[in-house]
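A single protein chain has been removed from this complex, and every other one stays in its place.
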Amino acid sequence: MSTTSTTGTTAVARAPEARAASGGNVHAYLLHVAGRLGGAAVSLLAVLVTSFFLFRIIPGDPVKAMTHGMPTSAEQMATLRRQFGLDKPMWQQFTDYCANALTGDFGMSYQFHAPVGDLIAQKVPATLLLTGVAVVIYSAIGLWLGTRSAWRHGSLGDRLNTGMALTLWSVPGFWLGLLLIITFSVGFGPLPGMFPTGGMESGNETGFAYVIDVAHHMVLPVLTLVAVGYAQTLLVMRSSLLDEMGSDYLTTARAKGLRDDVVRRRHAVPNALLPTVTMVFINLGHVAAGSILVETVFSWPGLGGLFYQALSVPDLPLVQGLFVVFAGAMIVMNLLADLLYPLLDPRVGR
Amino acid sequence: MVTTALPQSARQRPRFRLVLATGAAAASLVTAGAVVPEAQAQPQARAAAADNGRQVLTVAVSQSIDSLSPFLAQRLVSTSIHRLAYDYLTNYDPEDGHTVPGLATEWKPSADKLTWTYAIRDDSKWSDGKQATAEDAAWTFNKMMTDPNAATASGSFTANFKKVTAPDPETLVIELKEPQATMTALDVPIVPKHVWEKVGDFSKFNNDKQFPIVGNGPFVVTDFKVDQYVKLAPNKAFWRGAPKFDELVFKYYKDGDAAVAALRKGEVSFVQGLTPAQAEALKSAENIKVNDAPGRRFFALATNPGAQSKDGKKFGNGHKALLDPAVRKALFHAIDRKTIVDKVFQGHAVEGEGYIPPRFESYFWKPDASRKIAYDPAKAAQILGGAGYKKNGNGKRLGKDGKPLDFRILCHATDPNDKAIGKYLQEWWGELGIGLKVECLDNVSDPWLKGDYDLAFDGWSVNPDPDFVLSIHTCAALPATPKDTGATDNFICDKQFDGLYAQQAAEYDPAKRADLVKQMQSRLYDTGYMNVLAYPNAVEAYRTDQIKSITTMPEAAGNIYGQDGYWSWWSAEPAAADDGSDSGSSMGVAIGAGAAVVLAAALGLFVVMRRRSTAEDRE
Partner (left out) sequence: MTTTPTPPTKQVTPGTGPATGPVRTARSLAWERRRHSMARFWSSYRTHRAGLFGLAALALIALTALTAPLLVGSDVQSVTAAPGTAMEKPSGEFPLGTDQFGRSLLGLLVWGARISLTVGLLAAALSVAIGTLVGIIAGHYGGWFSTVLMRITDWFLVMPTLVLAIVLATVMSRNIWTVVIAIGVTSWPTTARLVRAQTIAVESRPYIERAKALGGGHTHIMNRHVLPNVMPLVLAQTTLGISSAILTEATLAFLGLGDPTVVSWGGMLQDAREAGAVSSGHWSYLAPPGIAIALVALAFTLCGRAIESVLNPKLGVAR
């Protein structure tokens, strides 16, 4: 359980509960599903409400902030205030917000004069693409290296492996990104700049060339995310596999004369995978929020950059919408992890 | 032994599979990196070269576009694009900034100064083929006067308009409520009536759904992707002549350093807002010219004169000691402007004097030697001592109330210069025994507008017409009540200044008006609520292998980005074709070689790892 704390996730901490709740049959599983769905719905509601009030504590009048330094007449300010709905009392703003939010409408962005939903929808693909690819790659690498490490725990390879992972995990991601830009984008010594310095596309490609172009732009940001991210998967996989390896059934399996790798592949790894898979989901939940830094360093046109821009105005509807999306992603992924857990757990007979 | 050999070989297999799988994942990344540069190196390095005949000028920008609607856009990047896409009534000469014809060819005020008549040119066409007429201009102004949603961006220009009419397609008549000296400096994009009259709600229309956007400027906006790029094509029928590049792209870089790196590689042709270190490094780079031009900004310290509204109510919590002219004078005496220019701006600035930067020659004013508040820490200490501010045992200067003098200064968290100068002020004023807390915020507007500050870093970009930057220090600009917001910069309200302001606003003779503007600056200097520390230069760089020539403004030693007018991009000439292709191919080779090195290194790593694991197996 403590590897969890090392890596700061709750996946494993939650596991026993999920297991207990899953009971042993379909009926119990359905109950479990209902419970989790209800819980997630409550969490979502809580997020909606907090999002409204949390950002009302940001001091500052958005209208004043936006028009500061611009010749603005009192009538213009009043118009802006009316446009933004800021002329209404707080309770009415809140009820309007709730009513609209439930239909997916988060209002108009102050600074971009466009619906928040549209703005977010525009940016979601970029963030999903970047971080989704990164999570898939680093989960795969983490699983593989974690398995190797656990299987040969204590060996030099294991130590190098864990040492490397821990070191990379300690490195600030934005800094690594900057170093990668210096080395591979600007060019360093005999190395010419091979990768673009930022952005998602060159803007003049279509069709297959466009796909290659985007892939080319993705290399460095993905590399950064993978380097700082794979340690978590590795460590969780390693320690849960070590837990499994102590189990009696493995000894039994070996005693039956099964080959080592069969024991590993058929018995130990699937069981040890559980907490790791759960963690992959949690990581996917972090995807939206976690990209803020890398998006800043690599000028990636995603949600993270949008959030930062929104916060400095403060562009309340946009900040609220993004916050709900970030927290919502976490809730949904946690929910998926909870629902999947009993299905994946071979110890739960169904 | 068979039993040991079996598990060993068996152990090899799954690992090998995994190596393959991860190898494939890694390889796909590496290939993306290795293959693409070769395919891409050419267009990239030859951004401006004559590859399949298209010459593209790419400009790196760091601001994101707030709106493409001229009625909503407020950020510099957006208004710069509107300058290119729409013609304004008048324009400013690139050489010295005097007014030159735009959409209007001639203009004259009536004898009572209240009616202006503009002659509209007959050779300007909208990009959809329709003729641009006075009717379009009249519709644009009338829309701004009648629909508050259309007045968001530049409503202040039309606030004093009484009536705007177009008696015939080539005549525009504007009637004013009061005389207005800025009538030849109406920076309002004129939009095509036949397109815009179909727009319903101006507060929600961003003009970014249909491309190309109908306009009559030197360029036509053809494509836009949020936080990625804006593309413009030349308007071949532009009355002043078509631009020379085949495409103009404003590309978004969130990080200034990334933009500079892109310039080095030739991904972009132009970068602005360079830091001293970047400029220094780029000076020695091949094919790059650094343009260090006198800027149009001033960088000043503002002291809170006791925030107040028009109804006379005081608000805010500005430090009382700053109301004493002696304290302000002492503080300003303790600032070494030369060090600021040398160290913070590293020479890319000019020491501050009057309010309007020297670049605007006709309006520039500076204090004579006797009145100048020069760097003199000893005198500063002496002034403070003389005014009754003594140091206590700990070396802290005490205020009239017996408490140590501790000021706060508002700083923009996003501006490195604010933070840097803040450090110097802390130390210089520390010598005087005065404490300074540098409060850096993302959003300084809030404490500022509430009057909750002692000092603040202040700065404005000055237009060729100085009316606006002067108006923000008049009593009329104060907020109506403490709850409102005014256009005021620093809550200054001075009767003498206001009198001069009213005079210059109605003075249509340029020389007399310039004289009044100088008197106003002199008065502002003497009141001592504002002190200009420096005029930062505009530091920019462009690739000479992509841009052969480009017009700066003013033409002798001027800036390129953010000009008053479209001169730079309109005039830019592409560099000769063969320049680029050479560097392009050598670049491609170099990149290919680099990719090969990476691949080899990756392979080597795999081999090493495999050998290591085999060694482990043997253990």
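Letters A and B mark the chains as written, and numbering starts fresh at 1 in each.
By our rule, a contact is a pair of C-beta atoms (placed from the backbone, for glycine too) under 8 Å apart; a residue touches a chain by one contact, two chains touch by 3 or more.
Model, not experiment: these values are computed from the prediction.
Touch with the chain omitted from the figure is made, among A:A78, A:V171, A:I212 or A:L250, by A:V171. Checked against the hidden chain, the listed residues A:P89, A:P190, A:G207 or A:G246 yield one contact partner: A:G246. When the full complex is taken into account, the listed residue touching the unshown chain is B:L441, out of B:A159, B:V173, B:A242 or B:L441.
In the full complex, subunit B touches the omitted chain through residues 255-258, 260-261, 264, 274-278, 280-282, 339, 343, 346, 411, 413-414, 416, 419-420, 422-424, 426-428, 438-443. Contact between subunit A and the absent chain runs through residues 1-6, 8, 10, 13, 43, 46-47, 54-55, 57-59, 153-154, 163, 166-167, 169-172, 174-176, 178-179, 181-182, 186, 188, 239, 242-243, 246, 285-286, 288-290, 292-293, 296, 307-308, 311-312, 314, 323, 326-327, 330-331, 334.
Here is the rule we use: only the chains that are shown with their structure count from here on.
Put simply, the C-alpha centre of subunit A and that of subunit B have 34 angstrom between them. Interface of subunit B with subunit A (complex): residues 6-7, 10-11, 13-15, 18, 21-22, 25, 28-29, 32-37, 39-40, 43-44, 56, 64, 66-67, 69, 72, 74, 148-149, 151-152, 155-156, 159, 203-204, 206, 225-229, 231, 249, 251-255, 257-259, 261-262, 264-265, 267, 414, 442-443, 445-446, 448-449, 460, 468, 471-472, 480, 484-485, 487, 587, 590-591, 593-595, 597-598, 612-613, 616, 619. Put simply, subunit A touches subunit B in their complex at residues 59-61, 63-77, 79-80, 83, 108, 111-114, 119, 122-123, 137, 140-141, 144, 148, 152, 155-157, 160, 181, 184-187, 190-204, 209, 212-213, 215-216, 218-219, 222-223, 259-261, 264-265, 295-299, 301, 305-306, 309, 311-314.
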